[in-house]
Each structure stands twice: as C-alpha cells, then as structure tokens.
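Note that one protein chain of the assembly has been removed; the remaining protein chains are unaltered in position.
As written, the chain order gives the labels A and B, with residue 1 at the start of each chain.
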Amino acid sequence: MIANKKPSFLSGLLHNQLLIPIAALLLLTVFNLIVDPSFFKITLGTNSDGNPVLSGYLITIIDYGSELAILAIGMTLVTAASGGQDISVGAGIAIAGSVLLRVLCGTESRPETLQTPVFVAFIICCLCAMIAGAFNGALVAFFRIQPMVATLILFTAGRSIAAWVNNNELPIISEKSFTYYGGYLPGIPIPTPFFIALLCFAVTWAVLKFTNLGLYVQAVGINEKTSRLNGLNPELIKFAVYILLGVCVAVCGLIKVSRLSTINYSVIAKDIEMDAILAVALGGNALSGGKFNMGASILGAYVIQFLTTTLYKFDVQSDALSAYKAVVVILLVVMSAPVFREKISSLFRRLRAGSAAA
Amino acid sequence: MQKDSVLELRGIFKSFPGVKALQNVDFTLRKGEIHALMGENGAGKSTLIKVLTGVYSKDAGDIYIKKDNREEKVVFHSPQEAQRAGISTVYQEISLCPNLSVAENIFIGRAEGKFISWKKMNADAQMLLNSLGINVKATQQLASCSIAVQQMVAIARAVDMECSVLILDEPTSSLDESEVEKLFGLMRQLRDRGVGIIFVTHFLDQVYEVCDKITILRDSKLVGEYTCEELPRVQLVSKMLGKELDDMADIKNDAESYQGRPSAPVYEATNLCSTEGIQPFNFYIRKGEVNGFTGLLGSGRSESVRAIFGADKVTSGSVKVNGIPVKITKPLEAMKQGIAYLPEDRKRDGIIGDLSVKDNIILALQVKTGFFKPFSKAKATKFAKKYIDMLDIKTASVDTPIKSLSGGNQQKVILGRWLLTEPTYLILDEPTRGIDVGTKVDIQKLVLKLASEGMSVTFISSETDEMLRTCSRLLVMRDRKLVGELTGDDLNQTTVMNTIAGGARE
Partner (left out) sequence: MKLKKMLGIILTAAMCTSMLAACGDTGSTSTGSTGDSKPASNGKSDLIRVGIINNDPNESGYRTANVNDLKATFTEANGYDAQFSYSLKNDEQISYAQKYIQDEVDYLLLSAADTAGWDGVLQDAKAAGVKVILFDRTIDASEDLYEASIVSDMAKEGKTAVDWLKSQNLDKYQVIHLQGVMGSAAQKGRSAALTEAAEADSSKWEIVTEQTAEWNAEKAQQIVQSAIDAGKEFNVIYAENDDMAKGAVAALDKANIAHGVGKDVIVMGFDCNKWALEELKAGNWNYDGQCNPFQSSYITDIIKKLEAGEKLSEKTIIMDEKGFDAATITQEDVDKYGI
C-alpha cells in the first residue's frame, strides 16, 4: 500500500543531494557577475604552436577542474563502499606520473624521442596505480584497517617511491605530442583534460547504468552484514573500488605530467586528496559511506575549482586558499547536519502554516 | 491524585506533523506495582514514555508525581530533570559504557566532590549489587558481563539514584529465559521496596508472569486499565487489536491440512557444522513442510539455520538439494539453490537502512541475477510494487528509505525481498520479533499459505505458541546441540518445554 502523498516541491528540493553544489555554484556565479562580469568572458586565440585555443576563467575551470572531477569519481566509490577516504591519491599520482615518465623515457632522463608509445606507457602506469590501489584496498578490505590509516602508508611513502622509480632524476619529455593530454589537441580549442574527463564520466555513467556497481557499493557501505547475507562479497567490493580509484589516479597522473612534460615528486598533485574529499562532501555524500550521487560529486569538483579560480582572480594568497576552503567545509558540515536540516524544514513549515492562516 | 499513586498522567495530548500520537491519555502508577504498558507498534507507548521522561514536550495535559507524600505538578524538559524527580528509565539498547567497570558505570557522572575514592566506590557498588541479588563483581569490566547482567547493572544504576518510578522499555528482548527470570526476580524485589515499575514489552507470557496491572493503548488512545486477573490473554490481544480474535483458530486448521503428505526432502544435511560452536547435526525438510527450531535463546537455533544458509563458515557436513549433492559455503551458493534466509536481527542483518524500499526488495534477486544484468527502473518498480501490494506494506513510496518504515513493515520488505527470489526453501529466523500482534498473525498466515503452495519453510520464534500453530515438526535444541524432534501429538506446550529443559525426551 503506497500512500499517495506527493512531497512538496520545496521539501523535495531541500532533500535533493544536488542542492548544495548547485547552490554553491549559483552563489559563486552571482558573486562573480556582480563583482566583475568579465569573469565569464571567453576569447578565441592561438597558442604558441599555432593551434586555436579558447581562453578565459571558465575554460580554466573546466581545464583544471577535470583532474579533480576524475578523482572525485573514484573517491566517491571508495567513500561509499568503505566509509572512509583514500588520502594517498596525491602520492599515487606522483607514482603513476613517475612510472609513466620512466617508461616513456627508457634509460635516458631527457630523450629526444619517446622510447615507448604513450598508450603503452599509460597502460603500465595504470597497472602500477592499480597495484597501489590494491595495496590500499587489501589493507582496508581484508585487514579491516581504517581507510585513512591504511592509506596513510602510501601517503607517507608514495612520493619517495615515485622518486625512486626514476632514480631521483628529473625526466623531461621534449616530444610535442605528449603535451596534448594536458594541453590542447591540434585544431581543437577546448583543453584536452576536459575531454578526458568527459570520457571518464561517460564510462562511469555506463558502468553505473549497465552493471550493479552502484547498488552493490551502496549496500556494502550501508550494511556490510546484510550485504553478505544477500550474497554479496563485501571484501571483494571494497577491494575493487580501491583499484578503480587507482585507474582514476593513473588518468590524473597522465594529465598532470603532460601539463608540464615533467614531474616534481614532492609537489605534484599536492593536497589534491583534500580537494577530492571535499568534492565528495560538497556533493552531499556522507563521508561515513553509504548512499552516493556521482553527478553531485563531479559537480562538487568543478565547484571547488570554480572557487579556487575565483580566489586566484582576487589575488588571494595561494597559501591562504586552504583557509577559504576550510570555511566552505565548515558551512558544509553545518548544512548537512541533521539538526540544521530539521530547523530549516520546520522553519519552512511554519512559514507555510503562517501563509495558509493568512 | 489517588492516595497510593506515585505518578499520574492526566489528559495527555501530543501530536507530530500529520500524526496525532496521543489523544487524551490517562495513566496511573501506584506505589509498589509492576504495570505493563501494552499496545501494538504505533499505538503510542513510546511517545507516552518519552513525554513522561521529558524527551518530548506534551501539547496538553498534566503530570503529577508524589514526593515525600506531597503531590506536585511537574513539567520535565529533559530526561535529566525527570531523573532528578525520581523517574529513571532503562532502554532496550543499553546505554552504558562497556569499557568501564560495573562500579564505574553505576556511579559515573555523579561523583560528589572532586575526588573519587575508588575503594569506596567499588565497595558501595558491590553492596548495592549484593542487595539486589545481582551476582557480579563490581570491578569487572562491563563488556565482559552478559547482556542480562548489563541490563541489571543499568537497573541498579537507575535504582541507586533513588527512583520512585522505574521505566523498563523492552528490557527482555535480548535475554534468554533464565536471564529473564533473574530480571523478574529483581523487579519483584524492587516492587516490594515500593518502587513503581512501568514495563513495556511485546511478550504476553511475561506480562502475566510478573505484572499486576495492564494499561492498554490503541491508535493513540487509552483503551483502559485492568488487573491481570480480570483480563485473560485472548481478551488482552483482542483489546490491543481492537477486534475479536478468531484468527488463531483458523491458523491451526490450516496447519493441519497439509500434514501427512510425505515427499522427498527438498533439502537434506548430514553432520552439518559451522564455526559458531554448534554440534554437528542432521536435518531435512520436505516440500511444503513447515518445521522449526526451538530452544532457549543461545541454544544454537539461529546458528543452525545460518549454517544451512552458509552465513557462517561451514566446517563440515554434506548437503543435498533435491537429492543432488551440492556445496553451500556462502550465502550466494545457498541462494542459487533456491534457499532464502530472513535473519534474526533485522536492523543488523536484514535491512539496508538508507536504501529505498525498492532497492531493498530487489537486492537479493539482483545479486542472484548477476553484476552485469541490472534491472531496468521500470522492472524494479514493478517488482517492488507487487510485493508492497501483496504483503500490504505501508510506505509513502517505493523510493522511501526503508529505515523510515515501522519495524513490522521493514520485516515485510525483507520478506518480500526473499519471496521475490522465488525460493523453494524459506528460512525465517524470528520473523515476528518486535512487531505488532496484527503483523505477527499476518506473517504466520503467510507462512502457511506459502507452504500450501509447495514452499518449504523453517520457522523460528521465541514464542512457543507461534511455533506450535505453524510448524508440523519441531527440532529442539539445547546447549548448541540438537536434542529432539517433536511431531504430531507431541506438539504441545508441556512436551516442548520438557524437551527444552531436558526432561522427558532425549
């Protein structure tokens, strides 16, 4: 028996997961529109290779936000299934990037031509990132270590490993075609990372649509015992999502390394794990696991880049960026607290009751 | 206020958005009495308790307490205020600190002065425990005590705070029979000291065993207050349900209708054993048969069916399904053999709280179907709606999270989940626990209907009369060992009790 009660539009909106990222996006948009509408200007020019490129803040956002959005996909799954976050993704990107360069460069550190096709190198880098993910996943799934604690290991050691992969040398790729992945493809004025991100979204959408990954991950994240009794293998699922995150890390590694054609082990993708986690939280997903909304996470990632770009525009010192993000985190935490939502709901109820009475 | 009463509630009203939870409810508790508060789920028992202890504020009505022979009208804004006025509550989920000692748990949060004398505290605690006949060392860590003892420690803590009113909210649901006895002993002792006890429970037997008075609520209204002697069991149930009850008789007739139709076993196990400490046992069930495991809590009934389903790690034994040897070591394998298992602890093992009713219903079939074959949204909704209608599940929509449903409806969703997999053998472990009487009857009827359609069902319940009504064969367990099998004329309370206790049959 289903009670035929349609939830009101307002309360429906209030409980929609996309509410927070969309509200944040609107807030930032309105703020920029008021302060300086030229923020939204996009111009077409050519880059130093003579390729047409679009430029402007919005392009910058979809460009730099892409790595974060790709990471957010994996981080969302990991969060949902294991109720914790992987804080080693930054170090993982360093490893993936280092492996990629090592394979591309072969034995020299500064080859004139690529020693291996990029595709092959990417496959190998992907495998390494998946192994790193499997290491984290095994600790979390089979040894039942807190995700943050388990991934602390690679968080600490990852950058050393990355340096070791290349004997602490600094490989530099001079091949022009390698810059395509983090820059522009010839003739296409939109940054490639955005297309890579779109491809990742499409794959993720297809996986969620044509497999039961979403249902399984959520079931395991909410109630492991029940999942087991319904024929699922919670350990395997948790293990698998960490490997999937490894794939996302490898893709980010490719983009990051391609941007500069080189790597700095100690600072590449620094603090990106915090932004990725923030993206998941901004998407309204519980960091304690369970239900997730992939679209909201991805939107959250771009909102964070929007915020970062806005802050850069206003010449906020980049070492103060994290302080601003902290403010966002505080707002998020408060807004997602049940107490707060209850208060807002009751406020709306009272308003409605008031208007009905009048 | 009456002369001997310690607590009176007059004309209590309370409503939540869209729901009138209490309408003009009166309640009186006298000195030295154990007073059962009965009603179906949603009748208003918990709301009444929460209004009384200050968790909720009431919309209208008055609360009077008697203190030092002076009556006083009170308004509590928090449980702490109620506690200070002498009203203590012990909830179903024990709210103590398991990592502290018993003594610390009794005295925590109310040390007077700045320094605690551990020696004195332990001695005082031990004295209190002894005086209440609780056999436990005050210095023991609480987590190392049994649930029953923990419950009694919680009561001891409440009692020590000089309460005149003690509220016990479903205290017995996780206790076995001997533990329940101990608890009742303690309750009687407190009653003799003059404490008024409000006892909320679903177990009818226990009401008649320990209570003096019964107050019944139905549909947020007061039905009436009765003494135990003037209200026979059937009357109690019919007052709770609000209708004359002849359903029970019908059930019995159904149960007899399929007896004596022997056929080949659907499922058969020899020397089955799991890591959960049960003795290896033999078991079979025929097509269309309803059998059951009975025994005290902790006797190994749940562990046995979990071994059948592969929920625990199976260590030995051979299994045949429809006469063909198969291997069942994990739930998925059991599911593929057409076995379904509704677990005992609904909250822990049954529901996926945040997921929708729809997802909860399709889960098992979905897993069985495979990772790469998800159902379309329309198909999933169709499945969900089918079982919502069939089992009369009360939910706002198919997308409502299951956790916002009442216990009985949650149980029906889980049942729907397993029925959707079209099992040949359905295992129900305590399907009727913690749900209202109406739903209990529904579920028992459904079991018999399914069996008459050819499904084999193993039914486990703590309430023996439920088992007697539904099962044609009872397997009795004692101390993690299968000790007997009862059929035909042996299916009566006395024989079952004797077998459980280890008297007549062995």
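In this section, a residue touches a chain if its C-beta (ideal position, glycine included) is under 8 Å from a C-beta of that chain, and two chains touch if they have at least 3 such contacts.
The structure presented is a predicted model; accordingly, all values stated were derived computationally and were not measured.
The chain that is not displayed touches the following shown chains in the complete assembly: A. When the missing chain is restored to the complex, the residue among A:Gly56, A:Pro111 or A:Gly295 that touches it is A:Gly56.
Per the touch definition above, the residue from A:Ala150, A:Ile196 or A:Leu332 contacting the chain not shown is A:Ala150. Screening A:Lys238, A:Lys256 or A:Lys325 against the full complex identifies A:Lys256 as the residue touching the chain left out.
The hidden chain makes contact, of the residues A:Asn47, A:Ser288 or A:Ser346, with A:Asn47. On the side of chain A, touch with the chain left out of the figure occurs at residues 38, 45-49, 53, 55-57, 60, 64, 110, 139, 143, 145, 149-150, 152-154, 156-157, 160-161, 163-164, 167-168, 170, 172, 183-184, 256, 259-260, 262, 264-270, 308-309, 312-313, 315, 317-319.
Following the convention adopted for this analysis, only the chains that are shown with their structure count from here on.
Only residues 17, 309, 311, 330-332, 335, 341, 343, 348-355, 359, 363-364, 366-368, 370-374, 385, 388-389, 392-398, 417 of chain B touch chain A when the two sit together in their complex.
By the touch criterion given at the top, residues 1-3, 5, 209-213, 215-216, 218-219, 222-223, 225-233, 290-291, 349 of chain A touch chain B in their complex.
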